[in-house]
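Removed: one protein chain of the complex. Kept in place: all other protein chains.
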């Protein structure tokens, strides 16, 4: 974890309401898939707290990008940045996805704003010889992000949309039916994560979930971002009930958290 | 009084710490010298309230400029504006300088950030056939503003600085010694206004003072900007003790206010 | 979108009023737009005799808002009835007279004086001004608040709104006292007691040393107090504190406010009240409501039941 002054190189609009900020760092950043950054997202009263974003793409060690949906004042500010401006960022933060000890066949599920961490994860798995099935979901075709980018890494990509305008119509997890995979990795809306958790705990493959939570600091000092643990460390007593998403997470084994 | 969306045409830096914003209005603005505008000076927590500025120059009816010293977050924001950006302004506000019924010889005194209203006043007086002696003061030569601009209108301009780096060394009012004038008009720091008031009330020429006061609204609704009246309207009772600088002022006859 | 609401029997064409002391008696804003677009106007506090207000400096900047120590400068009851009320009567908007006094008698005489006057829609008793010496007297002791409200109640059939203070340990207890005294509604919040320091002068900025904090900075405090009053006291509430947008207004309605008032925002944007009327209609639609009244009713019924 470190403070960075990142330089905006490019602002892309890959899908409806989505923006990808491509940035340059003064030095290489050591990134694990699933980690995130706190970005300074404006100077107005509404953007006092920084905002959390997973890193998306990084073609070389000192370039990094973030992909986000414009939702409110913070993302609107980030979307208004122009090439040549600078952005204050803190990170990388948290525990990313653990990689398997040997090559496997892995299914990666990303829905909506949960797609970004999949790019880095797919790249790492593929580099280590694993096979990657990436399932990408969105409300409709116009909101789909990351499909070409993840496919270009060499992953097999399937798509689902709520309205059927692209790929399967219905929940992303239905694309798992009939697939044989050794591990699940998921990031996205709560409902989708809960479904992946159920599948995994009901005798399915082991799963890792990248959670979101409202955050204030992003680096572990405020205790604002907690999620309930299913197997708290008994030596910690009641203190162990909650884990910090920003520090012990955002990635947790599916069996470790209740949300 | 009206809300305006002004277009920034030019940002000049006429002296140390001073900025002149030259703007274009969508329609002609009816301006009286001594009137002011409330400018939206940023979106940060520190710039919630708009800031008050006298209008400075207006070469044609739909152009207007403001001249200000960079003091804090509001003026820093205004100084950061770039040609092509827009600025929200409310005005013109308040009572400007009353013009004499027939040509006179007038002395105009402007110190520091009090210089802006002199340009419009000098132009109006000269246009009506009056003679104008403009006395302009500043901390030092590097901080002098408006000298050439007011001289170019046809006024006689004398200068005083605190450190003697230009013109007379000492208070601006000392330049009045030996001058025969029919009226005084002053805008500037409290000490200077107080001295002009003394000179006028001690048998000197009638004077008008353009005051400043901390303001919230600028258009008369908050009652934040008041100054004590010397001759309150007795029919108003205690309510008459204070006048609003933004509405009954900012220009007052020297004998009417106690500050 | 049906924006009409009732506050203690008082019909409002929409739930957006202007807050007392930030709108004078309407004359200045009327130069900008037709006041008839407003749900109502809560006028600057009116006292029996004219009051001069505090010595300057009266306003100061604060992060996300401002401080004021105006001290209730106002021309007094007679001037209000002769000059200000006739002006406001020209408009189709509910005029709420904010009443202030140094003591019970001072309050009561203004209540009596405005009752029965054409064009007065309701009374707001301001027992929560932090900027005059005795401004918080009645707020700090529920029993004396109750006595004051009872005295005012005896003089008027107009809807009686009491503006409670946020500068107390327990605003709900104060609200209960006002209800028991006969209040028809509550309004909240008045400003929070605060201070600004001038490092050059090495002393407080305001002439009065302390002042009242208002603007977006206080919105969370306003929402909390409105929520508690609405859920626990059983009187309609006019909510205010930091409302700048239609979304803020909706948040107050969802916290339990029947109507809202816009204060400090008019200093930044003189057109804020009519703008917020339009924005509120859009926000209500976006969140699936068919009317302002429906939003109020839908807000968090469990929470309301839990405490009622």
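Read from first to last, the chains carry the letters A, B and C; within each, the first residue is number 1.
Please note the rule applied: contacts are C-beta pairs under 8 Å (C-beta built on N, C-alpha and C of every residue); 3 or more make two chains touch, one makes a residue touch a chain.
Quick caveat: nothing in here was measured; it's all calculated off a predicted structure.
Undergrad: Which candidate, C:1, C:37, C:55 or C:193, sits in contact with the chain we can't see?
TA: C:193
Undergrad: Would you mind spotting which of A:13, A:169 or A:241 touches the chain that isn't drawn?
TA: A:241
Undergrad: Of the residues C:39, C:159 or C:242, which one touches the chain left out of the display?
TA: Looking across C:39, C:159 or C:242, the contact with the absent chain belongs to C:242.
Undergrad: Over the whole complex, note the residues of subunit C touching the chain we left out.
TA: Its contact residues with the unshown chain are 62-65, 67, 140, 167-170, 192-197, 199-200, 202-204, 209-211, 213, 216-221, 223-224, 227, 242, 247, 250-252, 254-255, 283, 287, 298-300, 303.
Undergrad: May I ask you to list the residues on subunit A that touch the chain which is not drawn?
TA: Listed in rising order, the touching residues are 1-3, 40, 45-46, 48-50, 90, 213-228, 236-242, 247.
Undergrad: At which residues does subunit B meet the chain that is not included here?
TA: 45
The rule is simple: only the chains that are shown with their structure count from here on.
Undergrad: Using C-alpha centres only, name the chain that sits farthest from subunit C.
TA: A
Undergrad: Using CA atom means as chain centres, which chain is nearest the centre of all the protein shown?
TA: The most central chain here turns out to be C.
Undergrad: Report the inter-chain centroid distance for subunit B and subunit C in whole angstrom, where each centroid is the mean of the CA atoms.
TA: 36
Undergrad: Can you tell me which residues of subunit B touch two or more of the remaining chains?
TA: As it turns out, subunit B has residues touching two or more other chains at 45, 48.
Undergrad: Where in subunit C do residues touch at least two different other chains?
TA: Touching at least two other chains: 63-64, 216-217.
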